[in-house]
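Scroll down for the structure; my scribbles are underneath it.
For this depiction, one protein chain was excluded, whereas all remaining protein chains were kept in their positions.
Here is chain A:
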Amino acid sequence: MFTQPGDCADPQGWGFWGATALLLSAESWQGAAAEGRAFSSPAPGIAGAGCTNSTEASVDVLKAAALLQGSEPTQGTQTLIPHPQRRSLPLADPTTQERARRGAQHRWLPARAFTGAGCREGEGGARSNAEALPCPPRSDIGSRGCLSAGSARPARGEPRGQRRRGSGATGGCGGGSVRPGLKTRAGSGAGRSRGNDAGERNAAGPGLGPTRAGCGAQAAPGCRKRAGGRRSAAVCCSSGIADMVLKVFFPSCCSSAESGILIGRWISEQNSAVILAVVHFPFIPVQVKQFLSELQRVTKVNVSVLGSWNNSKQEKEESLSEFLEDLGTIFSHEPWIQISKEGDSKFWSCSTLQKRSNNHREEEIILVYYDQRKVMLSCLHPPLDTAASTAQEAEDASRLSAIFDTVAKSKVLFMTDKYDDGPIKLTHWQSDGVEASIIVELMKQASVPTCMLLTFLLSLISGACKSRMLKFWPLSFLWSKLSTCEQLAHRLQHLQVISSNKKAQNQTQLMRKANIFVSLLIDVALGILLMSWLYRKNRIGHLADTLIPVADRVAEELQDLLQWLMGAPAGLKMNRALDQVLGRFFLYHIHLWISYIHLMSPFIEMILWYVGLSACLGLTVALCILSDIVALLTFHIYCFYVYGARLYCLKIYGLSSLWRLFRGKKWNVLRQRVDSCSYDLDQLFIGTLLFTILLFLLPTTALYYLVFTLLRLLVVIVQGLIHLLVDLVDSLPLYSIILRLCRSYRLAAGVKFRVLEQQDGKPLRLLMQINPLSYGSVVQTYRLPTYSCYPKDSWTSLCKKLFLGELIYPWKHKGEKQD
């Protein structure tokens, strides 16, 4: 179906000649189109080659004519657009017929045979004349830096009037006038030459850009307007809204792609074009349009044909540029971007074709290369929450997120590779073959039944945990006090999140799931490591054996302390009686405690052995168990603290109340303030007496309170450190950190631009790279929430509470009532 133009059976193009003659006598475009319609064949024909017999060729010629005229775009687009052949062109000949004949020798779009005759000749002639790369003459802008060698100038004497498009003979195009739309390119060429030395431009390599600029003036605007019905999209071309600079984001993977047309997204409010792929010749325009509309439907990205890409391995072909420009008539897009690359040159030429632009502004073009795969996979931070933002916000969203979004949503486009047997041949980052990992696929398949099993198990466990039996008062109190239970509940919740069958909606949820999974994995791995270490040399037996002696030792130390307090601690003189009472009370308490410990001692080892097994549930669980054991072992210290604190608190309140009485004041509970009050004499007497007693007993109580508070704080600090470690393991987003380390482009804080080598007259070349997020921001963004909260009290309030004897609970858990 797609024969190359080279292998044709009609070298002289007589078929074309006949067709040309036929059409040259046509009166109007409509007529031509009608004829074309009349002859249209069902199958998409070969437009470019004279390989078929002349009738078919003429049919195709006409169809292509209709195509170019665009008067019946839907009909004409059945034509296949082949790979343009690169051939050198014969000498120029001013007569129309000669032109037509020579034009017929081009094995391209036959329409070109008669449409582009004048154009081609001029270019071809001058070129074969003197290996220069000239433009056909444009007298008014020829001097403005049209790329040329000096010697080619005479050949360009051909008046521009003779360059005509469409059916030249009919003159319907009013040849010779410069289309206003093309002023842009001419102007841009002019602008470039203004800034540069003309000589530089001559020497400036085989760029089609300046040529484009010079060659801008084509035949009349009338043709185009009639031909295309191209009405540009309202936004960008109206005066002054867009930036003056056109930005083209080009994927680096397409740098070595064959010639074709560019598809991507045009972001008009930013005047930038994001190119996603290159569609190669040969293709059928209507199929391309269907493909694009299907893509649009699936990805919700406004993908369209943006321009043409010309990668010529040999020296540049001027006529090719015309051909590519004509493609712009088939796929109407405003502006039509043309990028061309010669050989291995780094410096490409880029130009735009504005069909309708009212302002004659010079447009600079910036070519930004980007790595398609990395941009597709990366996620820009801070992420825009699409559910929450309104349409207006989404529009105002940063330009970069629009670009990242475009590429990311076009994932479907990148799934077709060159081994697919579709009608459209694309080049993008995955066009050499879609890569996938077997392991990942297997895991994806395996994850579904695993998740279901896990969900079932978890529902059983949580059902058991929520049973009424465990909710009775002593048990529920115990569960709330043990941090192990909190940790287990937390982990259970994590497991439920992972094993849910719903796919993660957005990046944040996905990262959270991944972080939880990795955290659980590491936790369990470390726990098993700990367990193996503990059980290896029966260390747990040793631990159990040393537990009782340690408890005994602690009790002994406490007893010594109390004895010391009962004497004259630090030289202070205590109230003997109170001292003895308190001391004996606490000593008896310790004695009771030791008895209970000794009672449990035969079971300790067994209990510890089984409890140690639960370390396989995770290091965090093991640490929580350790913290609970510490709490249980120092329970008597806690009790002492509470007794001492309550006593002290009572004393302080009593003292303050009696002090008020001493001064004749009273605390008004209703008004929450101090009021004066007149007391009776006996009230005053007893009050003063009590005040004196309490005051002189204060040092003793205060000393006991101080000692036990310090001990309690010590235990609290130890427990706090263990909980800190547990929280660290719980909340650290390890997956995100490893991702940042190994695949830093996935977490993007922004982009960075690098200026590549420049050449005067060529568009500005930049390389866009991804700027990864810093580790601090990674941890902050993806931290997993934990159940505990850290001390809410500031230092001053803590000191105040201590002074007043109020009980302090530094580690309040979320969900507990505040005391």
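What we mean here is this: a residue touches a chain if its C-beta (ideal position, glycine included) is under 8 Å from a C-beta of that chain, and two chains touch if they have at least 3 such contacts; residues count from 1.
Here is the rule we use: contacts and distances are computed from a predicted model.
Peer 1: UniProt name of the unshown chain, from "GPI transamidase component PIG-T", "Phosphatidylinositol glycan anchor biosynthesis class H", "Transcription factor bHLH" or "NADH-ubiquinone oxidoreductase chain 5"?
Peer 2: "Phosphatidylinositol glycan anchor biosynthesis class H"
Peer 1: One chain isn't shown here. Among A:Lys313, A:Lys346 or A:Arg399, which residue touches it?
Peer 2: Touching the chain that is not displayed is residue A:Arg399.
Peer 1: Determine which one of A:Met244, A:Val497 or A:Leu741 touches the chain that has been left out.
Peer 2: A:Met244
Peer 1: Would you write out the residues of chain A that touch the absent chain, in ascending order?
Peer 2: Residues 195, 235, 240-245, 247, 268-271, 364, 366, 368, 395-396, 398-400, 750-753, 755, 758, 760, 763-764, 766, 771 of chain A touch the chain absent from view.
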